[in-house]
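Here it is, the structure, as structure tokens.
A single protein chain has been removed from this complex, and every other one stays in its place.
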Amino acid sequence: MQTTHPAPPMATTRNPRERAGRLLQQHGALIVLAVLLVVGTVAFDSFTTPANLGNIATASSFLAIIAIGMTFVIISGGIDLSVGSLFVLGGVLAAYGSRHGAAVALGLPLVVCGAFGLVQGLIIARTRMAPFIVTLAGLLAARGLMLSLTDEGATTYLVEDDLFARIGQGAILDVGYPFFIMLAILAVAAVFLQRTGFGQNVYAIGGNEDAAALMGVPVARTKVVVYLVSGLLAGLAGALNAARLSSGVTILGIGLELDVIAAVVIGGTLLTGGAGALGGTIAGALLLGVIQNLINQVGGLTSSFQQVVSGAFLAVVVVAHRILGGVRRET
Amino acid sequence: MTDTALRQGAPDRTRVITWLQDYGVYAAVAALLLFNAAFTPHFLAVDNFRTQLVQVTPIVIVALGMALVIGTEGIDLSVGSVMALAASVVALYLGYGALPAIAMAVLAGALVGAAGGTLVAVVGVQPIVATLALLVGVRGLANVFLPQLKEFTNPTLVALGSDSVAGVPIVVIVAVVLTAAVAFLVKRTTFGRQLVAVGGNRAASRLSGLPVRRVLMTVYILSGMLAAVAGVLATSRLQASDPTSLGLFMELSAITAVVVGGTPLTGGRIRVLGTVMGALLMQLLQATLIKHNLPQSWTQMAQAVIILAAVYAARERR
Amino acid sequence: MSVSSPVLEAVGALKVFPGVTALDRASFALGQGEVHALVGENGAGKSTLIKVLTGVYRLDEGEIRYRGERVEFSNPLEAQRAGISTIYQEVNLVPQMSVARNLFLGREPRGRFGLIDFARMRERASEILRGYGVRADVRRPLGSLGLGAQQMVALARAVQADARVVIMDEPTSSLEPREVDKLFRTIAELKAQGRSVIYVSHRMEELYRICDRVTVLRDGRLVHTGPLAELERLRLISLMLGRDLAEVAAEGLTKFSGQHHSHAAPILQATGLRHRHVLDDVSLAVRPGEIVGLAGLLGSGRSETAKAIAGALPLDSGEVVVAGERVPGGSVAAAIRAGINLLPEDRKAEGIVPTLSVRENIVLAALPRLARAGIVSEGDVDRVVQKFMRRLRIKAAGPGQRVSELSGGNQQKVLLARWLAMNPKVLLLDEPTRGIDVGAKAEVQALIDELAGDGLAVLLISSDLEELVEGSDRVVVLRDGAVAGELDGAGVTEDKIMAAIAGDNDD
Partner (left out) sequence: AKSEDTAASPAPGGSEAQQQVVKTPSGPAGAGCTIAQHGATKFDLKTGVVGFSQSEKEANPFRIAETQSIKDEAAKLGIANLKVTNAQSQFSKQISDVQQLIAQGAQLLVIAPLNSDGWEPVLQQAAAKKVPIITIDRKINAKHCTDYLTFIGSDFVEQGRRAADQMIKALDGKGKVAILLGAPGNNVTTERTQGFKEQIAAKAPDIEITFEQTGEFAREKGQQVTEQLIQSNPDIDGIYAENDEMALGAVTALKGAGKKAGDVKIVSIDGTRGAVQGIVDGWIYGVIESNPRFGALAFETAQKFLDGESIPEKVIIADREYDESNAEGSLSQAY
């Protein structure tokens, strides 16, 4: 959001506290995750069972896949509110397409949600309208489209194709295929973000868009690709979830975008853009799953109180990031 | 806040653009009114306009606070939950009478705002995350205080929601007064000027000795209080406190109103009347589609289009 | 007028911004292997010309020719691909990214599978930068370097590209004499390789050191172009200002009257200022009516010293006293109340509020004084704005124009106005004439002089030694965040300052 950046006082030798802070900023989510896993193991004997961990991993992988796309968007200095709607739209399209075989079931959501992302990207890049607004419109449009496809959500298409269903339901020792698919995507995405010119450009335009443009970064194209990727991944996640549920449930994904953003932020990526990494994002996504699970393990908490807890937790995490993470932004 | 009068010599095209930037929303509202006048039965009725105004009130009031926050390059996602909190607090304290209850509700809003303000101004958390945490937590809190919808019969509160003065509903009068107050705050007071300066360039404001923290703090507190007022009014209209569904997704409606009204999300600039117009535009759109009995899917897609069009017209050229 | 086979040409270039005609059918031709000076007052259109040449802005009329053919670069990338690389006026790199990444963005060294080879990238980065005297860890975020260092990185980046044309818009504005020499050596090499350079600067002596030809712009129009040697300095200035020679000659170059002998007790006393890694026991005092210069290399902590005194940099220890009153540290507001005002070094990042008008920017700090019960009195505001826009000759479409649309120099004047409106006791000026044309520079210097005359205490930070020498009554020299020496009266000469800066001074 902010392009200029006042040069902080000289830091020729970075002090240890700052280095520790950076470390926590980058791996904080992972550390908290580890801690919670230990706590869970000690406190509840039904926590560290393969079945339970498998469930957490599988259930989190859909959020994680979307969050990977969102990380690209946020690092590039943008935001994508449409992912929740694209997730549910993707699911419906996949279930609808499954009657024509697995290829269509996967292809249709990718094409449509990809197109959504592409158009959003084009609008953002060409008109310089705020991503927040453009993707907010996308959120509405995609959900509207989904509703009109299912006559106002009344129809639920069932997955007809067994091969496709297996992609979502198969598992290797209690961990569902979606998790491994997520890992594969993560690997590819990480290489692209860290080791290619495209990745560098994403960081550059997130850091200082005007400068990036003057340095010859193809700002528009990079943005378009970033939102395209986000749309594709949201659609894919939706499709995989539909395969898992073997039906195109229409009541999914409301407010999902906020969970995704939370995961990315907990993962240590700054919403100001220009900085961040995928590892943290995944940790953040898993973290949300684990917390949910632990809250259930504890039991007893009323549903409203559970929300208070989640809210407080998010607050604590971001405060921690802020206090530990590097130099404080000038206020 | 560039006054366009000074840009003499600019070619006509740029003048048209500038005009669109400044008055596009008004034009859109006018267009929608004309459309309805022509094609919607019973549209040109006093009652109808009263209905539309009454329904838009909460959004307008919340959007006013949101505009202030956005002016400082921030954003406040907690407003919807604050409305819910206000609803439950009112129900909790109604035993002491309407006014104390309302006071407590507004206080609660101020406290949430202060929490957000602290996270943003003192700790330095990005507004969107700070208030996201509040959005989740405060909604839960509202439900903890008041687990389920509760009806009330307190005459004062009911009157606040349903009575009119000289044919104008009280809630609308409240909204008008608050709009005027915020407009004055932004245009004429030191605080207002400092607010946009902080949004425009925080480092510079700091080096110019502006009380950046205090400004930010105040802004979030104001946003919280306005959201609380909106919550109270909505509750008084409903004649029941409903912390579960009151104000759901209000943050998005409010932000939409602000941006459609021509206030850029990048801060440093606030358009109060534009914001009101933005809210009205979305309300009229909603009403039009309902009155013509169009399905939900249409409503959402139409909203998408309008948002894009309006913001496109009002966007900053460079 | 025209050059034999120009590499890059603008013909009848017209560029209009809301309210301003930045380029008024100006023509410009850059010859093969020449170093071409582009000069003019603030707002003359230099940066705009450069931006239309490199595809940042589109021309409203006229055309750009590159190597004989008509071109229309739609963005800087195309220009770069074609072999035109540019250092724009404001340092334009990505602060969050590492120095190395900034240096190589867009042409990173590739390893296996065409993936980026970071190890090699870092090696090459640090070896290249060492050549430019930047001794920073290339993995550090660029933003943690000083402006000067950042500018050197930008230079390295621009030159390293195998560019036919290198454009430099005020590259020396935040450079030290040492860095300037490196820059000039680089330019000489470029020239030797038959590459062409466009060089924009307000520092006359530099132009005469390295430029072959000169083009003068005034109010967006071409007023002169030709060999520089044939054109002596005063004539050039009179061309830029559009005033006749005699007049300029009469006024002389810098506008400092020299010494103001002031024996009053110091009004500003900073003692033992400390801040980890940056300031190490800096003490200095300024008397009313005295101009104290602050010299030092980039990163020597001059800005930090100023910021510390102005309460913008929290201190580990040390105290600031104004007129006998101790100023509570770490609070800009408190410092301002005590009468200390700081003109920051980085205009864009710490000075102007781009979204606001000239008017709002001028009164920003003074608002509380121009308001009753928190309500701004527009009348008073207008009066103040009028007064200072006239006094500083701020060139704008009007008080309502956005400050972001003003030229660098005029923006600087707006900031000066912001502080003068506070009628301060102590004025801390960090590079006050950076990026300001001769005309405005003279005005600003005269102004500083006048202010001192009125008994104001001034601390002057400048990388322009000539300015320091002419302006200061005393000069305090910093090295690595500590006071390395102090020069007084006749002792204030460029050589002595250089010596003290370099650290091989005898005293």
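Which chain is which? They are A, B and C, in the order written, and residues in each are numbered from 1.
By definition in this document, a residue touches a chain if its C-beta (ideal position, glycine included) is under 8 Å from a C-beta of that chain, and two chains touch if they have at least 3 such contacts.
Note that this is a predicted model, so its numbers are computed, not measured.
Chemist: Shown chains touched by the missing chain?
Modeler: A, B
Chemist: Using the definition of touch stated at the top, determine which of B:Ala91, B:Ala204 or B:Ala228 touches the missing chain.
Modeler: Missing-chain contact among the listed residues: B:Ala91.
Chemist: Among B:Leu20, B:Val123, B:Val176 or B:Ala240, which residue is in contact with the omitted chain in the full complex?
Modeler: That would be B:Ala240, which touches the missing chain.
Chemist: Based on the whole complex, identify which of A:Leu36, A:Ala115 or A:Leu158 touches the chain you can't see.
Modeler: In the full complex, the listed residue that touches the missing chain is A:Leu158.
Chemist: For subunit B, which residues touch the unseen chain?
Modeler: Residues in contact with the chain left out: 40-43, 45, 47-48, 51, 54-55, 91-96, 143, 145, 147-154, 162, 234, 237-240, 242-246, 287, 290-291, 293, 296.
Chemist: Tell me which stretches of subunit A touch the chain missing from the display.
Modeler: On the side of subunit A, residues 46, 49, 51-52, 55-56, 59, 62, 147, 150, 152-154, 156, 158, 165, 169, 241, 244-247, 249-252, 254, 289, 292-293, 296-297, 299, 302-304, 306-307 touch the unshown chain.
The working rule: only the chains that are shown with their structure count from here on.
Chemist: Which chains share more C-beta contacts than any other pair?
Modeler: Going pair by pair, the biggest contact count turns up for A-B.
Chemist: How many angstrom lie between the CA centroids of subunit A and subunit B, rounded to a whole number?
Modeler: One centre to the other, that is 29 Å.
Chemist: Express in whole angstrom the distance between the two chain centres, defined as the mean CA positions of subunit A and subunit C.
Modeler: 43
Chemist: Out of subunit B, which residues touch more than one other chain, so two or more?
Modeler: Expected reply: 201, 203, 206, 266.
Chemist: Can you pull out the residues of subunit C that are in contact with at least two other chains?
Modeler: 349-350, in rising order.
Chemist: For the complex, which residues does subunit A have touching subunit B?
Modeler: 1-2, 4, 6, 79, 123, 127-130, 132-134, 136-138, 140-141, 143-148, 152, 258, 261-262, 265, 270-272, 302-312, 314-315, 318-319, 321-323, 328-331
Chemist: Inside the complex, what are the residues of subunit C that reach subunit A?
Modeler: 56, 75-77, 80-81, 86, 88, 92-97, 101-102, 105-106, 108, 114-116, 136-137, 140, 143-147, 150, 157, 275-278, 299, 301, 304, 313, 346, 348-350, 481
Chemist: Inside the complex, what are the residues of subunit A that reach subunit C?
Modeler: Subunit A residues touching subunit C: 4-15, 191, 194-197, 200-201, 203-204, 206-208, 210-218, 274-275.
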